[in-house]
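The complex appears here without one of its protein chains, the remainder shown in place.
Which chain is which? They are A and B, in the order written, and residues in each are numbered from 1.
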Amino acid sequence: LAVSAHAQSSVTLYGNVDVAGVYSKTKVAGSSESTTAIESSGLTESFFGLKGQEDLGGGLKAVFKLESFIDVDTGSAGTSNFWGKNAYVGVAGDFGTVALGNQESLFKTVGNAYNPFGVSPALSTTVNLFTGLTGLGGSWQNTVGYVSPNLSGLTVSAQHSAKEGGRGDAANYNGGATAVAANYGAGPLAVSAVYGDVRSTTAVASEERQRAFLLGGSYDFGVVKAFAQYGQDKFDSKVDGDFKAKFFQLGAVVPVSQAGSVHASYGQTKVEDVKARQFSLAYNHSLSKRTGVYAGLTYIKDEGLLNDDVDSVKATVVAVGLRHAF
Amino acid sequence: LAVSAHAQSSVTLYGNVDVAGVYSKTKVAGSSESTTAIESSGLTESFFGLKGQEDLGGGLKAVFKLESFIDVDTGSAGTSNFWGKNAYVGVAGDFGTVALGNQESLFKTVGNAYNPFGVSPALSTTVNLFTGLTGLGGSWQNTVGYVSPNLSGLTVSAQHSAKEGGRGDAANYNGGATAVAANYGAGPLAVSAVYGDVRSTTAVASEERQRAFLLGGSYDFGVVKAFAQYGQDKFDSKVDGDFKAKFFQLGAVVPVSQAGSVHASYGQTKVEDVKARQFSLAYNHSLSKRTGVYAGLTYIKDEGLLNDDVDSVKATVVAVGLRHAF
Partner (left out) sequence: LAVSAHAQSSVTLYGNVDVAGVYSKTKVAGSSESTTAIESSGLTESFFGLKGQEDLGGGLKAVFKLESFIDVDTGSAGTSNFWGKNAYVGVAGDFGTVALGNQESLFKTVGNAYNPFGVSPALSTTVNLFTGLTGLGGSWQNTVGYVSPNLSGLTVSAQHSAKEGGRGDAANYNGGATAVAANYGAGPLAVSAVYGDVRSTTAVASEERQRAFLLGGSYDFGVVKAFAQYGQDKFDSKVDGDFKAKFFQLGAVVPVSQAGSVHASYGQTKVEDVKARQFSLAYNHSLSKRTGVYAGLTYIKDEGLLNDDVDSVKATVVAVGLRHAF
């Protein structure tokens, strides 16, 4: 018999599994090291989820989503909470959607929408140089989220992560985070902007405060879809010095056949005169709507920004992988 | 295509997501603190589960249940084991049901059935003042459970949690726990009694032994459903002194419209002359059979019983939330 849920219920069980063989060569202070590995989430995020909605009448709907990351290479449920990607319940109506719980941040949404490599931890310049680097682009706990209805292409969103017990002191800011975003789409054009004031997204007090924005745009010319992003992130610290990071990214996706596309992206982050730069190139081949193979290459040149390196780091990563959405 | 299970199989995937905005104000030794938070399980437990049954012929059935708590606010799977709510397999027949595994305790069942706020960690006086306080009302590991068939309204249940390696010594009792319960229902009337002898429910040796009972009754007058509970819990300790806690609770649910009801409960626990008291009031509004919103208020006055406080604590909690069963 078929799996059944409660009467009147509708639960969707879905997910994505993406695993790649990854070769990486890293050069730190003139000395090289190379590794061959099997890694999860080579191009897309590996996870599984449960979601559903219920029509409540009068234009109202109840919605929920539970999503759990999977490190397919090791079988682990990842390093965040089990339902660390999403765990929320909400109501949707003419007024938009209000949701409560653990939710992917608006920085992640805007970060991914305008980079040809989305959330790929290896290949996405935006993840490596901006949203992942600064912790803005994960999921926010204890969050109230709002998404407006679509008004002639315009959508406005807001998120607030409660500070709860995370009270600051001389060495810490209060916990909590707030972000607002606007998205506009018209035919081949899409643009977004997000601004956030982020101390902590897990209800703890924080040494650091980030005030950041990220702008993104894409235009689909048919023969090529072009992407651009620009962001700034101002760090204030109660312990270390303050600084500002400036980021940009330019990208393109070129369909080369019915099933194949070439993806390219160049990104750079700069703090004062120190830069980190990444260039990624990949070929993505769909075997069906849900399944595909890909081969990608990325090159990172970091003058000492990432991972608190004082030394310059050069890294080359080659990934060949298989992804399957279910 | 639809999700399918093995041929001849029938698996139900279900759960509940409940999140509230919670304001709490706590006054300890004359000094006040307030917090605004997003919390999971404001009124009902957030969890997901898999369950199924199979007809074996001759009146026999195989049954199983796997249930996992969800802290929807943080996306965590809670602090207990992953399948910490329930994980068991059993057989049911004319003789009743026998199940083996991790199982919600009979104290939880009786505690919840006769309190208008069920298992709400914030609002249920029974959870805060009796079953949760004393650790009786969670789930029991390594447990054999038995539920009798319904005999003219009467059901008898028993649970035994094996002590396994939990051997006592001069400072510890053997692990293990045993409980028996009886439930009777006739039209608008329901009454239950549970008695337990509990050292530990996780197969470890324990400094403390509890011998406890809880009586509960409800009567549905139509315009109001009334609830009452009375319990005692005698603590013997190999390390600290012995004492006895006495608990009672009175509650009511008043339907005020087709979709709305008012819930009220007053509870008190007393150890010698020291008391902890809680009063809860809520409005619960169904948007459908599976979805609802609620607003509740609770007031706790603790003279020093809960959390080993020596000081008197006063706490006021206001919760406004959304729940959705799937």
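The rule we apply is simple: a contact is a pair of C-beta atoms (placed from the backbone, for glycine too) under 8 Å apart; a residue touches a chain by one contact, two chains touch by 3 or more.
Because the structure is predicted, anything quoted here is derived from the model rather than measured.
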Among B:E54, B:D197, B:D236 or B:E303, the residue in touch with the chain that has been omitted: B:E54
Among A:L56, A:I70 or A:A162, the residue in touch with the chain that has been omitted: A:I70
Interface residues of subunit B (partner: the chain not displayed): 1-6, 8-11, 13, 50, 52, 54, 56-57, 60, 62, 64, 66, 80-91, 100-102, 139, 141-144, 162-165, 202-203
Residues in subunit A touching the chain absent from view: 2-5, 8-15, 17-21, 35-38, 40, 48, 70-77, 82, 287-291, 321-326
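Heads up, the rule we're going with is that only the chains that are shown with their structure count from here on.
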For subunit A paired with subunit B, centre-to-centre distance based on mean C-alpha positions, whole Å: 38
